[in-house]
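Pasting in a structure now, in structure tokens, and then I'll have a few things to ask.
A single protein chain has been removed from this complex, and every other one stays in its place.
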Amino acid sequence: MPTDAAIPVRTTSLLPNRRTWLAALGFAGFILAWYAAVHWSPFAAFNRLPDPFEVVVEWTSSDPYYGISIFTADYYTHIFYSTYRALAAFGLAVLLGVPLGIFMGWKQGVRAYTGSLLSLLRPVPPLAWVPIAILVFPGVEPAVIFVTFLVAFFATTMNTLVGVRAIPQDYYRAAACLGASNRDVLFDVVIPGAMPSIFTGLQIAMGAAWFSLVAGEMIAAQYGLGFLIWESYSLIQYPTIVIGMATLGLVGYLSSAAVRLVGRRLMAWHEQRLGMAG
Amino acid sequence: MEAVAATVSETPGAISGHNLSKTYRQKGQEPQVALADLSFDFPAATLNVVMGTSGCGKSTLAKMLAGYAKPDEGNLTCDGKRITGPGPDRLMVFQETTLWPWMTVQENVVFGPLSRGGSRSEADAAAAELLRRFGLSDFRDHFPGQLSGGMMRRAEIAQALINSPSVMILDEPFRGLDVMTRELMQEYYVRLFEETRLSTVFITAELEEALFLADRIYIMSDAPGRIVKILDVDLPRPREISCLATRRYAELEQEALDALYAGREDLD
Amino acid sequence: MKDATVATTSPALPRPRRARRLDWRGTSSVVGFFLAWQLAVNFSLPGFTDIPTPWEVLVTFVRDFLFSANYWSSWLVSFQRVFLGFFLAQIIGIPLGLFFGTHATFRALVLPVFEMMRPIPPLAWVPLSILFWPTTEASIVFITFIGAFFIITINVFEGVRSIRPEHVWLARSLGAGTLRIFRRIMIPAVVPSIAVGMTLGIAVTWNVVIAAEMIASDSGLGRLTWEGYVSSTPTIVIVGMISIGLAGYLSTMIVDWIESRMMPWKQ
Partner (left out) sequence: MTNTASHPPEDLGPRPQTGGLGIANVSKVYDPEGRAVVALDDFSLDVEAGDFVAIVGPSGCGKSTLLNILAGFDTPTSGEVLLDGVPLAGPDLAPRPGPDRVVVFQQGALFPWMTVLGNVTYGLLKQGGVSRREAEARAITLLAESGKLDRIADAYPAQLSSGMQRRVEIIRALINDPRVLLLDEPFRAMDTVNKSTMHRHLLELYSRNRKTIVFITHDLEEALFLADRVIVMTTRPGTLKMDIAVNLPRPRKREMMASDAYLALREKAVFAVSEEAKRAFERGEREMA
């Protein structure tokens, strides 16, 4: 039963339009502060940075000074490469991570073999693999994808494992009572039961994929948003740096939102649970 | 606190409500009427049990008594004074244990007196006495997480009693406990009440618990909650488990069930 | 009233934290990993042609690195960058998270901008950071700060939102003032989320430092590993990787220790 006692913690939520007003005010303040820092502040460090309007003009002009804007093909080539690498790594992580997580959770034997190996490799920060990956894999492309895959793989496997282990024993017993075979239990109890935390894992994996992709692209790639950002820095095309960063943030956010959407579609029952039981 | 036969008039804690109503409005959901035109009197020094099915507004009533929720209309008084907000004279034991997990049992119990500027030594002494009586002395420096369900409940009652409230409000306090601990805690509170006659408002959804504890049971209808029957439980005190097997208990039980069932026979 | 003679159940014995039960099946898979590595190099499988065997790595490590001051100084440099950036992120992120949780107007004003910046991967800040900060050192610390800052702020903000209202109501009933509630109820209630934010944050900061060092620094474990690659001596690359792994593991242990100090009631 919701209550409305005035509590210092949860000040009553503001009216929707008042909140949108304040959000707009916040953005305006941020743009203004950025502009002021670049142009009116005494610090040389700030003056070197591109100002917001410079960036927007470059980003949206049909003939951009540094060749990258929403109207140029190169922009979309970089986006394509980054997205392709992120999705390839993410796809691999799902294909390998989810089944492994499920079997590790379901079968004690599988967990015994793989558990220690995973906990040996997990503390190594995935980006430390970049040099080795470049050496071992034939080209740069598979190396970058491998490192991105690694990050996403650990996130997916661990969350799937946690999801399977959290399934109450009664569900397994109920299925057995009703005559389900071992194979039935896998598809009717283990997978659906673990689904909510599998999707939590997938969202984290998508975020992690973009995180490590940028490093890989900055260090070793010829195309991609990470490469674009680093190259713009070397060629002193500062507005393009910010364009690259903003695009990365946008594409990263959209891909995580897509994963959430797919999750919500697949787990209508889970959503129901939140809706009704509230 | 030695056992003093307190007469009803001297003891504080008489609660009365007049035409209380409360509706919850949540964005995107249609309004939920919890209470509509509810009036009642809970005499002091009495174990008043409020009973009803889940969703009949009894928790809302409990929160209003403690001052955590305000009625849309009507007013609520304690010993004649209007209840406007939370206060140490009306303390509540929630359904889920609300001991602060990061404080030891001792710190939990003395938090009240110290918050109101009481001296540390006095508070510690009072706490030690209460914990001894509640069999929790050697758990003084434990964290709530290390206690069993029953022990946590007793610590919460001690945490309330140290502030000598006029009214104790308990919102289905033994619901989460396993069956055996629940029965023992019921007996525990009955003994505590019979010794101190502390005015009590006890909320429950279980008839057996209500009959075993109550001087008087107020049976509420489904939402919007209204009091449909007041049942004076004249089972002898001190209450013993044996009273469950008496004829009088069975008669009271039938009377209560008839009120609870009024108009619900076919309802699925 | 008779004292309740209660069978005082002994509180649960604290489970040894992170007890690693190295059963034979687990160890056999780890040994299998190193064996596979050894065989891959012996049979020079594709890609493994100039990769050293585990034994060679060990020998090189003991001979060239174990006693070289330069090697241990890269540990020091990397650790400095990680923990400086990490603690700055906690000092700024925790209060900001608390403010987001308790002040609706401030939240409505600042949170949207904060959420707009959050999806940007920390390493995308490297060029701007180098451009902005006078020294490379400062720019790398800024990147590690970004790595941990967003995570701790969001976790603390979520922590404040999930405080049980009853914990605050009870304190108000007992007569506690707003300041006392903030200090004795809200802060401790948020500590578990701070711990989660720190655990996640430290893992990210190590990743960020390694990459930043590879891209823009002339010192640190990341640089050491990168130079192994550039000078095409894979042994150094592997030594670098293993050192980074150990450093990462060590920092997680340090953060775990800090957490156990912050939450004595959690064991």
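In this document, chain identifiers A, B and C correspond to the written order of the chains, with residue numbering beginning at 1 in each.
Simple rule for what comes next: a contact is a pair of C-beta atoms (placed from the backbone, for glycine too) under 8 Å apart; a residue touches a chain by one contact, two chains touch by 3 or more.
What you see is a predicted model, and the numbers here were worked out from it, not measured in a lab.
Novice: Looking at B:E96, B:D178 or B:D234, which makes contact with the chain not pictured?
Specialist: Only one of B:E96, B:D178 or B:D234 touches the chain omitted from view, namely B:D178.
Novice: Decide which residue listed in A:A44, A:A73 or A:C177 touches the omitted chain of the complex.
Specialist: Only one of A:A44, A:A73 or A:C177 touches the chain omitted from view, namely A:C177.
Novice: Could you please point out the subunit A residues that touch the chain left off the display?
Specialist: For subunit A, the residues touching the absent chain are 168, 170-171, 173-181, 184, 188-189, 192-193, 195, 267-270, 272-273, 276-277.
Novice: Touching the absent chain: which residues on subunit B qualify?
Specialist: Residues in contact with the chain left out: 51, 53-54, 148, 175, 178-180, 183-184, 205-208, 241-242, 244-245, 247, 250-251, 253-254, 257, 260-261, 264, 267-268.
One rule holds for everything that comes next: only the chains that are shown with their structure count from here on.
Novice: Distance between subunit A and subunit B based on Cα centroids, please, to the nearest Å.
Specialist: That gives a centre separation of 49 Å.
Novice: At what distance in angstrom does the C-alpha mean of subunit C lie from that of subunit A?
Specialist: One centre to the other, that is 18 Å.
Novice: What residues in subunit A touch two or more of the other chains?
Specialist: Expected reply: 3, 5.
Novice: Among the residues of subunit B, which ones contact at least 2 other chains?
Specialist: 67-68, 86
Novice: Could you please specify the touching residues of subunit B with respect to subunit C in the complex?
Specialist: So the residues of subunit B touching subunit C come out as 3, 66-68, 85-88, 90-92, 94, 96, 98, 100-103, 111-112, 115-116, 132-135, 138-139, 142-148, 150-151, 154, 163, 184, 188, 191-192, 195.
Novice: Could you please specify the touching residues of subunit A with respect to subunit C in the complex?
Specialist: For this pair, the touching residues of subunit A are 3, 5, 7-14, 18-19, 22-23, 25-27, 29-30, 45-46, 48-49, 109, 112-117, 119-120, 123-132, 134-138, 207, 210-215, 218-219, 225-226, 229-230, 232-233, 238, 241-242, 244-246, 248-250, 252-253, 256.
Novice: Can you check the complex and tell me which residues of subunit C touch subunit A?
Specialist: 20, 22-23, 25-30, 33, 46-48, 50-51, 101-105, 108-113, 116-128, 130-134, 160-161, 163, 165, 168-169, 178, 181-182, 186, 203-204, 206-207, 210-211, 214-215, 222, 225-226, 228-229, 234, 237-238, 240-242, 244-246, 248-249, 252
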